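Below is one structure, written out as structure tokens, with a few remarks after it.
A single protein chain has been removed from this complex, and every other one stays in its place.
To keep things simple, chains are lettered A, B and C as they appear, and every chain counts its residues starting from 1.
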Amino acid sequence: MSFNTFGKIFRFTTWGESHGVAIGCVVDGCPPNIPMSEKDIQIDMDRRRPGKSKFTSQRKETDKVEILSGVFQGKTTGTPISLIIYNKDARSRDYETIKNKFRPGHADYTYLMKYGIRDYRGGGRQSARETAARVAAGAIARITLNKLIGKKFKVVGAVIQLGIIGCNKNNWNEKIIRKNPFFCPDKKSLKLWEKYLLSIRKAGSSCGAIIELRASGIPAGLGAPIYSKLDADLANALMSINAVKGVNIGAGIGAAFLSGEENSDEIKKIGSKIKFKSNNSGGILGGISSGQEIIASFSVKPTSSILSSRETIDKKGRNTKISVKGRHDPCVGIRAVPIGEAMMMCVLLDHFLLNRAQCN
Amino acid sequence: MSFNTFGKIFRFTTWGESHGVAIGCVVDGCPPNIPMSEKDIQIDMDRRRPGKSKFTSQRKETDKVEILSGVFQGKTTGTPISLIIYNKDARSRDYETIKNKFRPGHADYTYLMKYGIRDYRGGGRQSARETAARVAAGAIARITLNKLIGKKFKVVGAVIQLGIIGCNKNNWNEKIIRKNPFFCPDKKSLKLWEKYLLSIRKAGSSCGAIIELRASGIPAGLGAPIYSKLDADLANALMSINAVKGVNIGAGIGAAFLSGEENSDEIKKIGSKIKFKSNNSGGILGGISSGQEIIASFSVKPTSSILSSRETIDKKGRNTKISVKGRHDPCVGIRAVPIGEAMMMCVLLDHFLLNRAQCN
Amino acid sequence: MSFNTFGKIFRFTTWGESHGVAIGCVVDGCPPNIPMSEKDIQIDMDRRRPGKSKFTSQRKETDKVEILSGVFQGKTTGTPISLIIYNKDARSRDYETIKNKFRPGHADYTYLMKYGIRDYRGGGRQSARETAARVAAGAIARITLNKLIGKKFKVVGAVIQLGIIGCNKNNWNEKIIRKNPFFCPDKKSLKLWEKYLLSIRKAGSSCGAIIELRASGIPAGLGAPIYSKLDADLANALMSINAVKGVNIGAGIGAAFLSGEENSDEIKKIGSKIKFKSNNSGGILGGISSGQEIIASFSVKPTSSILSSRETIDKKGRNTKISVKGRHDPCVGIRAVPIGEAMMMCVLLDHFLLNRAQCN
Partner (left out) sequence: MSFNTFGKIFRFTTWGESHGVAIGCVVDGCPPNIPMSEKDIQIDMDRRRPGKSKFTSQRKETDKVEILSGVFQGKTTGTPISLIIYNKDARSRDYETIKNKFRPGHADYTYLMKYGIRDYRGGGRQSARETAARVAAGAIARITLNKLIGKKFKVVGAVIQLGIIGCNKNNWNEKIIRKNPFFCPDKKSLKLWEKYLLSIRKAGSSCGAIIELRASGIPAGLGAPIYSKLDADLANALMSINAVKGVNIGAGIGAAFLSGEENSDEIKKIGSKIKFKSNNSGGILGGISSGQEIIASFSVKPTSSILSSRETIDKKGRNTKISVKGRHDPCVGIRAVPIGEAMMMCVLLDHFLLNRAQCN
């Protein structure tokens, strides 16, 4: 029920503002006796961290995570794991522009409407900085699932559409994803994407993206019918990420365009294994995992902070204009890859534990 | 947390199987002193009910809703409202086909994997029959919001894409929506849709659909940052509907293809009113309503029960084939319109009450 | 979070008023494949039912429970179990007295203050009739725990204090409990209790009671530290029963009077078994079960509906008097025994499932 907590049994609560002392996260419900270290969690933090290439924000956030509780002698104890990430590069620059004007596409206006008060420094709580805490929680979920399910468990995300430029998903290659700054899965698209993004950055503009997530090694039976469906929980998780506007499971929005025959994922036993002939369902039927790869994708809108002048109003309701300078990502969608992975891993662990409770 | 309950403060729990005695719903958290009657709820029930045209299932469900508690002398008392809908037309036909085989695209396989037991009669709990209970809860939400916000509050849904055939959203006309069996908003598309759907029905095939929902009269400030975002809760609500595979808020998946300039919903004060020059955000910024119309859409996959023979396995794991006869909708997406409206209304009332709690 | 739902994973939602059509309960989260029948549940219903002896209310409620969903071919399916109990003996007598006056000790006044509306027929939702639904849920918990833990699992309750008359707990005898109308565990107290209660009934007065619950066969490790402690959840469960004013775990309120030496439950290994030399803890340490018998007790205030004239006010705020006639129990505490047992069994099953989720 709470506003800043995610999950049912494996739950995490995040806190902190963009320009406060620190941000953090309390992870509750992690099983005991899971080997856990700051170093292991840091691996995922480093994937999200900005300032790594010229295609993302040039802010120098080290995003170093510290464990404050819940781990004893290198293992989880079953008690809450408190994580803290100090804010290092919160420049005390001039926020006068943001302070008195509402940036279009940002939550400046709605926060003030709701709360009657707003921490305007760097977006306050609405800042995407909060997602660092999610990535930390996701790392804990990853480590735990690897222990509980085994090494076959894996969640991999990639950008499959960069603004108006797509890529060939048939060329999906995990090694390529790890090596390029766009999380692009298709080697052949790299050059074009680089050119495209540089041109956008140069123009002070921005573009959106579509990210696809693939989870393998997930047993059949996770999820629940009706209001804790695995797909409904994934939709909730992914739509909660800043700037996300659409979520697909399997064929997703495209399912509307298929015929019953095309959409039907036929089943076949080959040897001792049950195989589906296609995966339009995204590995989920009736809200429950089928044992197939779980596939979800989500769209991220273009970065709202752009150089071009836009019409808006100020706090007093007067018409004015705004142009947002700063160290912004030309495409926030790129950095959404590890965040999407993190949210998916948290949902999967949560349902793994729920299933353990409900079914023998 | 529970598997069959939806909502935070305004919560409803549904129960019942397709071929049991009855299905029902317990609505908790509805404010007191709201005028409420079976007749008022029945209006929405009748919109979902099958058997009304040749384009939907020919099952004769009367779907008559009865109030068992929580209403006294025509008003809600603040205590739980229990609703029951008896199953009338559950034919005791032969289920041998379904009983021993897994229908592709259905949850037969995953239910058995999860629970080790399955009520195969008409799909049991996985049946879309459960959505009748949601529509009843949605009707209570509608009546309550009309009382709390006023008559300006309205949620209207329409089918905007029928399989491969779209329509012109600029011709959106509520009167037209109410008068045609497809919930199509565009008068000009009716003829074509009718032909298309008849041909699909004749072929024993099926098609998908995209439904758009529009809520007006919603004050700014509903929703909450981070993990109770209005859009994330809507995504969860809509993805929980049977056969839904994708959810968009505002520009949705399409937001990925826009530039920062195009996507930015500029703000302008005109007279004493704050106006947004576009609505790519779907009326939600940072998870909080902006006062604009709230717009969400979702895709429904084609009906899985089709006449064509499909490959599958039986309970013993042997390869076999299946062809599903019966009184199925050629496009389940059509009947998803009132269900989507119901879920949206429940989310909106829930956040209206939550906001009352958290902010003065 | 919701107002009429109890539990975390094994959850039940009750609904209904004293004089409505029916009352009922939806049980969610019950594991699948548990043999379940109306007959089995009815056993517990019959223990709570009034009208069985001259010492309880003479209302003729048959309290026949019907299963509407969630059970297929004699086994639970993992989907919600909906139970209904029709109200049979709701006499349409004159409620004018209750309607316009506030009965001292009842919730008439507070319901109206809160909701601004009140279903005055037989107490409406505040009626102890709601507890029939709890007993049904408790029966499902009992049957499930017997299946999951085995026959060694058992919860037994008894009245250990009837108004000002106690009994000798050392004579605790389960056979005796089952055979007398007071749930008294001590054969030697029966005569005295009978005389005492008859005199109270004759005088139109009422008395309170203390009920003790003992659960055996509970493995060590159930419960959780801090805010889901087994004892805290039991306190919540028992205090939620109508008319309960105090809850003890183990030594309870009496623990305040013990010295550290007396209170310390020393531990000893005898053979291969770990034994505690006493059980002041009530089988719970740090919120987690120790493997000892779990012992809780609770006090029930005297029935508020008495014949003696009491001062009160009416709805218009005028001073007046009230004397409540009717078929009331002289000691509602007696019928609280199966209700307390039911609540304890629900808490234990809930924690059994939670523990399965959190710990391997």
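Rule of thumb we're sticking to: a residue touches a chain if its C-beta (ideal position, glycine included) is under 8 Å from a C-beta of that chain, and two chains touch if they have at least 3 such contacts.
It should be emphasised that the depicted structure is a prediction, and the values quoted were computed from it without experimental measurement.
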**OP:** For the chain that's not shown, point to the residue among C:Ser2, C:Ser18, C:Gln42 or C:Ser189 touching it.
**Re:** C:Ser2
**OP:** Taking the full complex into account, find the residue in C:Arg47, C:Lys75 or C:His106 that is in contact with the omitted chain.
**Re:** C:His106
Subject >> Residue of A:Phe3, A:Tyr95 or A:Trp172 in touch with the missing chain, whole complex considered >> reply: A:Phe3
Original post:
Which subunit C residues would touch the chain omitted from the figure, given the whole complex?
Top reply: 1-6, 8-9, 14, 102, 104-107, 109-111, 113-116, 125-126, 130, 161, 163-164, 200, 205-210, 220-229, 231-240, 242, 245-269, 274, 277, 280-282, 284-291, 299-306, 308, 310-313, 317-319, 333, 355, 358-360
**OP:** Spell out, residue by residue, where the missing chain touches subunit A.
**Re:** 1-5, 8-9, 11, 13-17, 20-24, 26, 28-29, 32-33, 68-70, 72, 75-82, 114-119, 124-125
Subject >> Hidden partner chain, residues of subunit B it touches >> reply: 1, 9, 29, 31-33, 78-79, 225, 353-354, 356-360
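One rule holds for everything that comes next: only the chains that are shown with their structure count from here on.
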Original post:
Which one of the chains is farthest from subunit B, going by Cα centres?
Top reply: C
Subject >> Mean-CA-position distance for subunit B and subunit A (Å) >> reply: 26
**OP:** Two or more other chains in contact with one residue: find those residues in subunit B.
**Re:** 1-5, 8-9, 14, 114-116, 125
